[in-house]
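Sharing a structure here in structure tokens format.
Of the protein chains in this complex, all but one are displayed in their positions.
The letters A and B name the chains in turn, as written, and every chain counts its residues from 1.
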Amino acid sequence: MGSISEFFQHFLNGLTLGGIYALIALGYTMVYGILKFINFAHGEILMIGAYSGLFLFDYFRGDLPYGPLLMIVFFVAMLISMVISAVLGMSIEKIAYKPLRKATRLAPLLSAIGVSFILSNLAAFFWGTKSRKFDYPFDNTAYKIGDVAITPHQILILVVSFLMMVALKLYIDRTRMGKAMRATSLDQDVAALMGINVNQVISLTFAIGSALAATAGILIALDFKVYPTMGAMAGLKAFVAAVVGGIGNITGAMIGGILLGLLETFGVAVLGIPQGLKDTIAFGVLILILLVKPEGLLGKAEREKV
Amino acid sequence: MSLLYTTQLTRAFGGVIAVSDVDFAVEKHSITGLIGPNGAGKTTLFNNITGMDVPTSGKVFFKDEEITGMPAHSISRLGIARTFQNIRLFKEMSVLENVMIGRHFKTGKSMTSGRLLNAVRSYISMKGEEKAIYDTSREWLEFFNLDKFRNESARNLPYGSQRELEIARAMATEPELLFLDEPAAGMNPQETDRLMATIRRIREQGVTVLLIEHDMKLVMNICEQITVLNYGKKIASGNPLEIRENPLVIEAYLGKEE
Partner (left out) sequence: MLSFLLLILIYTGLYAILALGQNIITGVTGMLSLCQAGFFAIGAYVTAILTVSYGVSFWLTIPLAGLFAAAAGALVGLPTLRLKGDYLAIATLGFGEIIRNVILNWDSLTRGPMGINGIPMPTIFGMTINPYKKWGFLLLVWVFVTIFYLLLKRLTRSRMGRALEAIKEDEIAAYAMGINTTRYKVWAFMVGAFVAGCAGSLQAAFTLSVTPNTYTFMVSVMVLCMVVLGGMGNHIAVIFGALIIQLAAEFPRLLGISSTVPPQFKQIVFGLILVLMMIYRPQGILGRKRVNYDQLTGTLEQESLLLRVRRIIRIGVKR
């Protein structure tokens, strides 16, 4: 295998990993943009999304063989679990964060940590701690392009995450509601004065972020397994991605996610960082970026006015 | 020589040049006013002198020593204290504790022993040090007539008293130069009158006062020197009479007459 095709192989692997990070990072960034707080429970929403996707898919598929019909079933399951996660995200906001909007900054954060604990342990209670297998809805034999192997799963990730990101970007840039979201993230009070229903915008933000997390959860679950704490590490890394891109910035989250995916893949494959320390790469990157450019690649420096 | 002066001080925020090439001076023992329309760069100038922000270019001198870019805590220790436009009290702490914080570094070092030794000693026997801080803080509360509130949370004080407490806290650091950012904002006329008297009393303590204010009655009444900023530039400086009649100032405030 030539080094060029090796490079492309790593690049492809990094890109798919990054696509998933980006999907999750979007949820963090959108919520942060509006509420200026990190939704610690985001990773758990992803986990619940993955579980519901798994159950729905298993329930609907019956004995269907691989084929277009099975793919449709898969996407239906994905859609429903996106809705479930969206509702869950909105409810969490209403119950655990909304009462704390006027409280100190620490309060919602602590509350979010609490929610994340509750969710992952409820999952463990109801569904057990054993990891479950999410079957591919297709034959996952890799295609070969020259020396580079690409699996249908990778294609799925690339296509789905690309479509979602484009859709989101269009939604936020072009629609009325999208504008309301941007206005709210700029200045909540003024937005409210202009007649924007801030509560509705916040709910919607949580709904969209959570739906994207569910998608990411299902995409992850196809390759890895589904288990109650699956959201923690994925969520953390996606958060790093959001910070790298510039938290609060939608495009930044996408770029940050893809960058982190590439960094991790190349870090292990090219720089020879041991697999056991792979997770450390993300945190190293986080601390580095916070030191060098704390506002992230695309974020604006935000100084507290005195 | 002036107690404090800046040379060509400039602070740009991206495209916005909040303070532009300002040469500004405060004479010892004076009450100096800094005025200008909203967004003129007054607060930014304050921040750049007091170390809360770092100028893009230009220099700041205090007692003939350059203090440009020094951290705020060092500048505070050199003898410049300040209040904030949007009151910044330690809200959950008591009124007394707020002032005690002002005493923080005054009791930190000792003439006779090193910093570490002193820290250890004061840790072992807190009484003496605490008593000294307590006593002086009470004196400052008395000075501002706030002593009766000393065990209240700062957040529970009426608005006018919160402004006074912020000044009290600043005075507790025993500054040579006191910066007040819109001290009369939100005060009723009686409170403003009392504030004017207080500012005069502060000066009688030998403290030089520099204040930003929109209340022209107050400024014209108590300031000996006034500097006017507009769009980040110094457009005038002089005594109240001169300022009142300066066409540039009138234009800045009333807009150009066609």
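In this section, contacts are C-beta pairs under 8 Å (C-beta built on N, C-alpha and C of every residue); 3 or more make two chains touch, one makes a residue touch a chain.
Here the structure is a predicted model, which means the values were calculated and not measured.
Chemist: Given the contact rule set out at the top, which of the displayed chains would the hidden chain touch in the full complex?
Modeler: Counted over the whole complex, the chain not pictured touches A, B.
Chemist: Among B:20, B:44, B:68 or B:173, choose the residue that contacts the chain missing from this document, as touch is defined above.
Modeler: B:173
Chemist: For the chain that's not shown, point to the residue among B:23, B:64, B:142 or B:242 touching it.
Modeler: B:142
Chemist: In the whole complex, not just what's shown, which of A:15, A:109 or A:297 touches the removed chain?
Modeler: Considering all chains, including the one not shown, the answer is A:109.
Chemist: From the list B:9, B:89 or B:180, pick the residue that touches the absent chain.
Modeler: Among B:9, B:89 or B:180, only B:89 touches the chain that is not shown.
Chemist: Quickly run down the residues of subunit A that touch the omitted chain.
Modeler: Here the touching residues of subunit A are 32, 37-38, 95-96, 99-100, 103-111, 113-122, 124-125, 232, 236, 239-240, 243, 274, 276-277, 279-280, 282-284, 286-287, 290-291, 294, 304, 306.
Chemist: For subunit B, enumerate the residues touching the unshown chain of the complex.
Modeler: Within subunit B, the residues touching the omitted chain are 50, 52, 71-73, 76-77, 81-82, 84, 88-94, 96-97, 100-105, 107-108, 119, 122-123, 126-127, 129-131, 133-135, 138-139, 142-143, 150-151, 169-170, 173, 201, 204.
We adopt the following convention: only the chains that are shown with their structure count from here on.
Chemist: In whole angstrom, how far does the Cα centroid of subunit A sit from the Cα centroid of subunit B?
Modeler: That gives a centre separation of 47 Å.
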